[in-house]
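Not every chain is included here, but those present sit where they belong.
Residue numbering begins at 1 within each chain, and the chains themselves are lettered A and B in the order written.
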Amino acid sequence: MAVRAAVAGASGYAGGELLRLLLVHPEIEIGALTGNSNAGQRLGALQPHLFPLADRVLQETTAEILAGHDVVFLALPHGQSAAVAEQLGPEVLVVDMGADFRLKDAADWERFYGSPHAGTWPYGLPELPGARAALEGSKRIAVPGCYPTAVTLALVPAYTASLAENEAVVVAASGTSGAGKSPKTHLLGSEVMGSMSPYGVGGGHRHTPEMIQNLGAVADGPVTVSFTPTLAPMSRGILATCSAKAKPGVTAETVRAAYEKAYADEPFVRLLPEGQWPATASVHASNAVQVQVAYDAAAGRIIAVSAIDNLTKGTAGGAVQSMNIALGLDEATGLSTIGVAP
Amino acid sequence: MAVRAAVAGASGYAGGELLRLLLVHPEIEIGALTGNSNAGQRLGALQPHLFPLADRVLQETTAEILAGHDVVFLALPHGQSAAVAEQLGPEVLVVDMGADFRLKDAADWERFYGSPHAGTWPYGLPELPGARAALEGSKRIAVPGCYPTAVTLALVPAYTASLAENEAVVVAASGTSGAGKSPKTHLLGSEVMGSMSPYGVGGGHRHTPEMIQNLGAVADGPVTVSFTPTLAPMSRGILATCSAKAKPGVTAETVRAAYEKAYADEPFVRLLPEGQWPATASVHASNAVQVQVAYDAAAGRIIAVSAIDNLTKGTAGGAVQSMNIALGLDEATGLSTIGVAP
């Protein structure tokens, strides 16, 4: 019997990607689709690539419309999920693709988001130690941010194996879909094509505390993260270049061994063969993560690089992966590791 | 029992796209993969997006290696398919993704390709009148060119319904993957990003006789086609803008009706609602075709526009669609109408 899923925020990029995945998920039946300013419009006008749903009409985002589904995905602006979630019964699996329930520390939440903390839900990054157990049977899932997904998966093996000092430096490039579908001048094609630029420099990006939380959970103490996101002239993809000083005694071999061990059995993370480096094109539209690592002896640093599709593994694919675990399905159901290239 | 398929030319763009599709085809088991200059290399190095095939090694393209499969796909340079095909037995389904067996007129072939004509195979554009019957049970399939696929599907309804004069004008924009993976200066990223340019202007493009053949088969007489291809700064996609003078008595309504009738039951062709126009992004990585048509009363012309993914519906998806028919499978098996966007 199919699992009925509703999607709140079906007109945006995260919602659209989620529908792309749910359409081919063998256990899911797509139920209500809601928007806000777009309610009443045909999905064919808003998401013309979702051919099979072209004639579906968006409804208002209300608890009444979302009720009566087995799973409700919330692809809403930050701060709006809590109000909707509390109106959905405890028997409904609620998957929040926003930030509201990711952080454990209320003070962190308030400093970065400027509103009261709504709580903390099981964190939907199954590759983190302990995460799968917390997700199994859970009725609430907080889907990680796209940057934290890429950065955490790049650095966790180094911290789990105590190879790196607790000061990480991250520079990540993201495609423009990470900034959403609301029209803004600096996101116009004319502005972004041919240009690279940073933003939120110096610790201001809201994904920073989430990275610190994830890395601190596996390291031997608190980790600081210097995080600089950059906007790249592409629609999708995150390339995260992460580094940290190596602890004494670290060698290229110990680094390689730690990463091989960490990802030997992960279905979606692929540690590339030595000498091959991640490229966002290789994971385009896929739930796969490419990871590679090097030890720079001259600089004394471990350099770990990951590539994900920000909309798939970084958002909607990660959501489906965690949903699968929560529902007791095979974790990879309906998800692909095959990218679309070129 | 699975259908075993071999792919000759697995390191190129057409071969890679074909493998992306075959990996999710429920009836196919992927057999031998061959290259030429790349024989002996891991596929993971050549097609890093095809995660599940990363450890497969390319073999030489020989009849011995290709033999023993139920289906053999040839993604070879023009002129090389015939030699391979004749060494494969008549019981093997051979699907040629090159041009060798598309044209019926040997003189056309010789004029445009400069070599002896190898013959004519059933033409793998199922949407053409009579094509499905010719493909059913066939052991040989000539996959159409990418431009002819887009242009034929845009214009066939106008000619089938005798709405248009027999002189078509086509300007089409193609992504760079249509030009292949062999490195050439004019295809460098530095050259193509930010630039649009035409090529093969004035009737010189090899896809022109194929369009003329297709349109002439449904029109009330021979059709001339003025075809100008242009190279667009994107990896995938063809947007074909096609027009022809309307015959006397044609109205917007008769045009619309002809197109609605033509594509009412086609699984992969979607005539868009009035006012919405095709975009290549909407069919990215999908086997769908978006078509729209307008009647310009002031100019007296019918304007039909289609968008396809040149690698999917325009090459590898079209090949799988025709293979399905030849094998007696549901035509849509393993093929998607869902695009990857944004």
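Quick note on the criterion: a contact is a pair of C-beta atoms (placed from the backbone, for glycine too) under 8 Å apart; a residue touches a chain by one contact, two chains touch by 3 or more.
Computed from a prediction, not measured in an experiment: that's the story for all the values here.
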With 2 chains shown in place, count up the copies in the whole assembly for me.
4
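Everything below uses one rule, namely that only the chains that are shown with their structure count from here on.
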Where chain A and chain B are represented by their mean Cα positions, the distance between them in whole Å:
35
Can you check the complex and tell me which residues of chain A touch chain B?
13, 16, 20, 23-24, 42, 44-45, 47-52, 54, 177, 181, 193-194, 235-236, 270, 272-273, 276, 279, 281-286, 288, 290, 336-342
